[in-house]
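Every protein chain except one is present and positioned as in the full complex.
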Amino acid sequence: MMAVLDSARKADEGRVRAVTGLRDRWANLPYGWRISVLFAFIIFLYALPGLEIPLISTPDTDFTSVLFLCAVYVLVAVGLNVVIGLAGLLDLGYIGFYAVGAYTVAILGSPNSPVVIQFPWVVCVPIAIAVTMVSGVILGWPTLRLRGDYLAIVTLGFGEIIRVFALNSDITNGNRGITGVPVPSEGTWPEWMDWFPGITAGRPIFSVSNVIGFYWLALTLVFICMLGVRRLERSRVGRSWLAIREDEDAAEVMGVPTFKYKLWAFAIGAALGGLSGALFFSKQTFINAQGFDLFTSILWVAAVVIGGAGNQLGVALGAILLAYLPERFREFADYRLLIFGVALIVMTIFRPQGLLPSRRRKVELEDRAKEGAVGE
Amino acid sequence: MNFEFLGDNFMSLTVTGLTQGAIYALVALGYTLVYGVLRLINFAHSEVFMIGTFVTTIVWAGLGFGVGASAPGTFGVLGLIALAVVAAGAASGGTALIVERVAYRPLRKRNAPSLIFLISAIGASVALFELVGAITDRQPRGMPSLVQPKVQFTIFGADVTNLQIGIILSALAMLAGLDIFINRTRLGRGVRAVAQNPDVAALMGVNKDRVIMLIFVLGGMMAGAASVLYDVKVGITTYSVGFLIGIKAFTAAVLGGIGNLRGALLGGLLLGVVENYGAGVFGNEWMDVVAFVMLVVVLLFRPTGLLGESLGRARA
């Protein structure tokens, strides 16, 4: 048994070295090369729905829908990463924000909601983001003064409260839910897009039956948000978050307004969660409380940590695996969560730093492992 | 809102709440013990409870008391319950121990940060939950109603049944036993020592690993006992039964002051009672909301819970 563990661990170390080597080589590439490769990769992501790649496409489900789900989960992970990976706040009820965003769009935009306003999508979404941000602040204001573990249970409670509210309140139509959630635009594909596989000119861009439009929109939003978070990460804000994560009291004494920045982390995380919820349920066109169980919320946290909290590419990878694997392996539907659970345990034992750790975390964990070994 | 209902049924809501709260308190002990010593939210504890509920039904069914069987006489029932407590206690304690060995110990050896422990805990929880789900085909499992609720006496207009008295008293007895164990025995002293300062305790010759195993087993046994009480009270179980009870029990632990045994009792009973009042006023569907809102309010005024955090000793 131990021998197997050891050899597995060795193999994994080899993989890590390969990844690290790749990262260094990437950093040493000329600027122009890096830009071009990045550009090509982005084009590739946009083209994915049109490419029939044999191994990765999903036989049982519409591949573009799976891609869309991946993009939404990545957006969720990017937001959750701000809260957990950067500021170090354990938010187990993130799905509450997702729900608030989704319901705001549904209530304001749908013709079948109890509130008949029927704003267009482009108006609903900014309002949804604002509402989720405010809900993040309302939740954070009293609770961010609490210590980490308490925050976990309080956020979990928040997620549950939102779900129960959605299930029982009149404004959400209770369990019947709301149909006719608005789509981003009623427009149709123009002639000149006709060449792309799967697109027929004159058909609506955003429809349930053909989600290429949704996928492209989601992908674009993912890029924008990742860029935005990256900007924050490499600024005073990001440094303050890290300092708070490391030692909150010391940060405060060094002049970091910790409460303010924790609140910002919460609000930004909430806004991104709200945006992803709004996006996902625009595609579904139907929303009810079923989609918001806490279990999903906890899986998201797992995806972020497994991917490598603190590293945007890592959390994106974690989110993609979480969204993609169950769709790819439908035949194991009954056992997929069981496998997932076991995988989580195995992962934490072999790769506690996540699949793609942030540079810092990697060194830290190596140091800790050494200390642990000495302490034995 | 229906305050009149609350006023009319105040005492009976209280009794129902105390019964529910007693079960929360027993499960909460598992969270509190582990947190007090390891500073870790043992997410898999809800599944430890769930396993207990199934083992109880299996034991009863094995003795010929499957669904629909009629209950034996009083002593027969007590015997069945006692047997179930032993079996479920062993099964839950064993499960907790396995979780510790498989999911936590390797991480402790590597000195992993607490977030990683949490993920491993989630993994263990999902795995157990899905395993039982797969085995039982995700079907609920019934059992005979062994105890017919019979009104024993009435206080202030509230009927109190034998079932309720039994649950509350057995929970209290187990809590008292655990409290004595932690505060009065040598092993219990070791637990408290490790909780306060693991390194110093190790220097003083306390075997840390054994203490950790002990608290997992103890917590698991309490959850096992709680699962039997739950089965007797509810009469049906399913693979997903642990999730909500687990969250509620954890809430109870935090409410009383996590790491504090008497806090778990207080938190559990209070939570049970208040959520029943809330259900009376706002309707059953808002029960969970009331519970969490109370948690937030309490934490705002007492950030470390009602009795403060400290294993085995209640700080004033």
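Per-chain residue numbering starts at 1, and chain names A and B are given in the order in which the chains are listed.
We take it that a residue touches a chain if its C-beta (ideal position, glycine included) is under 8 Å from a C-beta of that chain, and two chains touch if they have at least 3 such contacts.
What we mean here is this: contacts and distances are computed from a predicted model.
A.B. asks: UniProt name of the unshown chain, from "Phenylacetate-CoA oxygenase subunit PaaI", "Na(+)/H(+) antiporter subunit C", "Carbohydrate ABC transporter membrane protein 2 (CUT1 family)" or "Branched-chain amino acid transport system ATP-binding protein"?
C.D. replies: Matching the unshown chain against "Phenylacetate-CoA oxygenase subunit PaaI", "Na(+)/H(+) antiporter subunit C", "Carbohydrate ABC transporter membrane protein 2 (CUT1 family)" or "Branched-chain amino acid transport system ATP-binding protein" yields "Branched-chain amino acid transport system ATP-binding protein".
A.B. asks: For the chain that was dropped from the view, give me its touching partners among the shown chains.
C.D. replies: The omitted chain makes contact with A across the full complex.
A.B. asks: From the list A:81, A:240 or A:312, pick the residue that touches the absent chain.
C.D. replies: A:240
A.B. asks: Given the contact definition stated above, which residue among A:264, A:292 or A:340 touches the chain not shown here?
C.D. replies: Only one listed residue reaches the unshown chain, and that is A:264.
A.B. asks: In the whole complex, what residues of chain A lie against the chain that is missing from view?
C.D. replies: 30-33, 35-36, 228, 231-232, 235-240, 242-243, 245-247, 249-258, 264, 268, 360-361, 363-364, 367
FYI, only the chains that are shown with their structure count from here on.
A.B. asks: Any idea how many Å lie between the Cα centroids of chain A and chain B?
C.D. replies: Computed value for the inter-centroid distance: 33 Å.
A.B. asks: Show me the residue ranges of chain A that touch chain B in the complex, using the header's touch definition.
C.D. replies: Those residues of chain A that touch chain B are 84, 90, 142-143, 145-147, 149-150, 152-154, 156-158, 160-161, 164-165, 167-168, 294-295, 298-299, 301-302, 305-306, 309, 334-335, 337-338, 340-345, 347-349, 352, 364-365, 368-369, 371-372, 375-376.
A.B. asks: Please name which positions on chain B make contact with chain A in the complex.
C.D. replies: 35, 39, 41, 102-103, 106-107, 109-113, 115-120, 122-131, 133-134, 243, 247, 250-251, 254, 258, 283, 285-286, 288-289, 291-293, 295-296, 299-300, 303
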